[in-house]
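As you look at this complex, bear in mind that one protein chain is not there, while each of the others sits in place.
Labels A and B are assigned to the chains in the order they are written; within every chain, residues are numbered from 1.
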Amino acid sequence: MSVVGGDAESITALGPIRRTTLVRRIGALLRSNEEHVWRYSARSAAIIPLAGLAFVLSVLVLKAWPAVKVNGFSFLTSSAWQPGSTYGAVVHTNGVAHPPGSSYGAWPLIAGTLQTSIIAVLIALPISIGTAFALTERLPGWISKPLGFFVEILAGIPSVVVGLWGVLTLGPLLAQHVYPLIANHVPNVPVLNYFRGPTGYGEGLLTSGLVLGLMIVPIIASTTRDLFMQVPPLPKEGGEALGLTDAEVARWVTIPWVRSGIIGATVLGLGRALGETIAVAMVSGSVLGHVSPNIYGTMTTVAATIVSQLDSAATDGTGFAVATLAEAGLILAVISVAVNVAARIIVNRTSRLSAPVGRDS
Amino acid sequence: MSIISPSVQRTRARRIRETLFRAAAMASLVFVVGPALWLVIEVIVRAVPHWHWNVLTTVSQGTSGGLENAVLGTLVIMLGVLIIAGTIGILAGIHFAELARPRKNGKASGAVLRTATEVLSGFPSIVLGYVGYIALCVGLHWGFSLLPALLILSLMVVPYIAKATESAIRQVPTNYREGAEALGMAPGYMLRRIVLKSALPGIVTGVLIALSIAGGETAPLLYTAGITNNLPSASLIHQPIGYLTYYVWTDYNQPTNEAHYVSYDAALILLVMVLVLLVTSRIIVARTQRHAEGNR
Partner (left out) sequence: MIRNSKSRGYLVSSMALVLAGTTFVGAFATTASATKAKKHKAAPIGVVKVETPPSANLTETGSTLLYPLWNIWAPAYQAKYTKVNITTGGTGSGTGIADAANGTVNIGSSDAYLSSSVLATTPTLMNIPLAISYQIIAYNIPGVTAHLNLSGLVLSQIYQGKITNWNDSAIAAMNPGITLPNLPIVALHRSDGSGDTFIFTQYLSRQDPTWANSVSYGTTVAFPSIPNALGENGNGGMVSGCAATKGCIAYVGVSYQAQVLGDGLTYAKLKNGNGQFVMPSPAAALKEATVYQNQTPANETISMINGRVNNGYPIVNYEYAIVNQNQADSKTAQAVRSLLEWAIDPKAGNSSQYLNQVNFVALPKKVVDKSLKQIEKIK
């Protein structure tokens, strides 16, 4: 019965297509096994991300292995980024060929990656919660809906365009008017003296953190907004009936209700900030080999270093520079994956909905 | 008196705190929307006064000229990602939503595949680009070309499409299936005619967002697609291909005004493309929501 129904439907759907016997036979075969066709093609497709991930990781590990053998554990702690003399006689360490004088340490890159991302999250999280609160509790629908959509769209602005704005507009403006103001007025006490000293030229740690913060706000804010809207009205009304103010309802009812969802979204935003490349390459100042002495200083991150150094690494005939970049990439991958897995665990534990976090769908 | 005064003070403190909280919430909204508007306006202000429509019809000269090659290249890349990642992502989403049946021990099968997909969605794109360059461009001798770029971008966005497809299918009301089953439909036929059809808007939205991500990427393309000022060729390998983000990234800090205009024009075209995709996806969502509400 069902097969007949299916046949009739498909034939009308095929309509004017010229049907040779062969095509008809294949069509009939496919239709009679439709469930199997779906099942096998869907399963093979679902294997592709796993296969791709395995491929990417094995290429990375294989490529990084010589660098791991030479650079050793000090790769994580050393600050030098010295490709050595690519024109000198090749030397060998632990059986791995590399240019004489080459010495690599990823500490400034790792530190830069973590610093910029943490600044981004510290800025983005409160702003996102405030935005979500304003959108769900304070503003009427006719204005909060388009504004909410605008916040979502912000997530889709290409990072190179955000970087363009950061380097041409935001950075110079902050360096001329804002940073000197902060640097000159912050008291010279521990922790806060990190905000003192030379304020640079608009490219550096704080500018990178701010730009990254702007990029991850939409991810955290739109998720938080969706979460706030999922909080049932009853507990909130209960809080109001007890005489709580809006702030207290948010503090004691709404935010605790969706706390782990917010944490999940935040960690996801953190993951995006860790891996962001081109915007940071544009606004970080791109200086290798040192950790910024204060919050305004130039620096770089793992991702930005890979993009700006891969080309010249290819001139190292021993392949050691390229291998070292693979090692740096591996470290970045491990950090990002760890952060993302943590986010998924938190999100999955709390939200029964399997909507993609950070995306409205 | 002595009893009332602390509570009055507390009330005043609470009122102040409440006002501060509301002000902070509105201020954060301003801090999000303000820079975003500023950014968009900045791109428009920098690009529009010097805009010439022949940007779309002449090829680039690097630091001057048009962007025809880049616009077409970006469209070709998006089309390729649509074909590759669209197919894989939708099928994978179907697998996660429909076919990964619970095992006898109660655990859903496909946990490994699902975890792999989620891990991939948070993978740094530059690392994917690095692997694309090393393994595909150099290792397989493909050179800077379209195919490695498509494979790497597809790997990047497949998780988005799979996730969107999965949740779109999950949101198909159970009574649709029950109805179809009651009519005696074969499972495969039901999947195609009932489930996928109802989930289609959600899937299309996911695909459009994925395309906007792919079209706006820079870092992984620099080392897989390469760059050329020529128009896209029919060749999948051995021929580099131009794309918009490259010109934004390269020309903004060239010392001539002509080069700056190329960069701003590319940024404007990118913004328009991404906005069109996102607004389209939004309209689809709004329409289906209205539809669903109407049916309720």
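What we mean here is this: a residue touches a chain if its C-beta (ideal position, glycine included) is under 8 Å from a C-beta of that chain, and two chains touch if they have at least 3 such contacts.
The shown structure was predicted, so the numbers you read here are calculated from the model rather than taken from an experiment.
Of the candidate positions A:A111, A:V211, A:I295 or A:A313, contact with the hidden chain is made by A:A313. Of the candidate positions A:T86, A:Q115, A:T266 or A:N340, contact with the hidden chain is made by A:T86.
Remark: the omitted chain is touched by one listed residue; of A:V151, A:L288, A:I331 or A:I346 this is A:L288. Not every partner is drawn; the one left out touches chain A at residues 79-87, 89-90, 97, 99, 101, 172, 198, 201, 203, 281-282, 285-290, 293, 297-298, 300, 308-318, 321. With the whole complex as reference, residues 61-63, 133, 137-138, 141-144, 222-223, 226-230, 233, 238-240, 250-251, 253-256, 259 of chain B touch the missing chain.
We adopt the following convention: only the chains that are shown with their structure count from here on.
Note for the complex: chain A touches chain B at residues 1-3, 5-6, 9, 31, 33-39, 41-50, 52-56, 59-60, 63, 126-131, 133-135, 137-138, 147, 149-154, 156-165, 167-170, 214, 217-218, 221, 245-248, 250, 268, 271-272, 274-275, 277-278, 281-282, 303, 306-307, 310, 322, 325-326, 329-330, 332-333, 336-337, 339-341, 343-344, 353-356, 359-361.
Touching chain A in their complex are the following residues of chain B: 14-15, 17-18, 20-22, 24-29, 31-33, 35-36, 38-40, 42-43, 87-92, 94-96, 98-100, 110, 112-113, 115-131, 133-135, 155, 158-160, 162-164, 166-168, 170, 183-189, 191-193, 202, 205-206, 209, 212-213, 215-219, 222-223, 245, 248-249, 252-253, 263, 267, 270-271, 274-275, 277-279, 282, 285.
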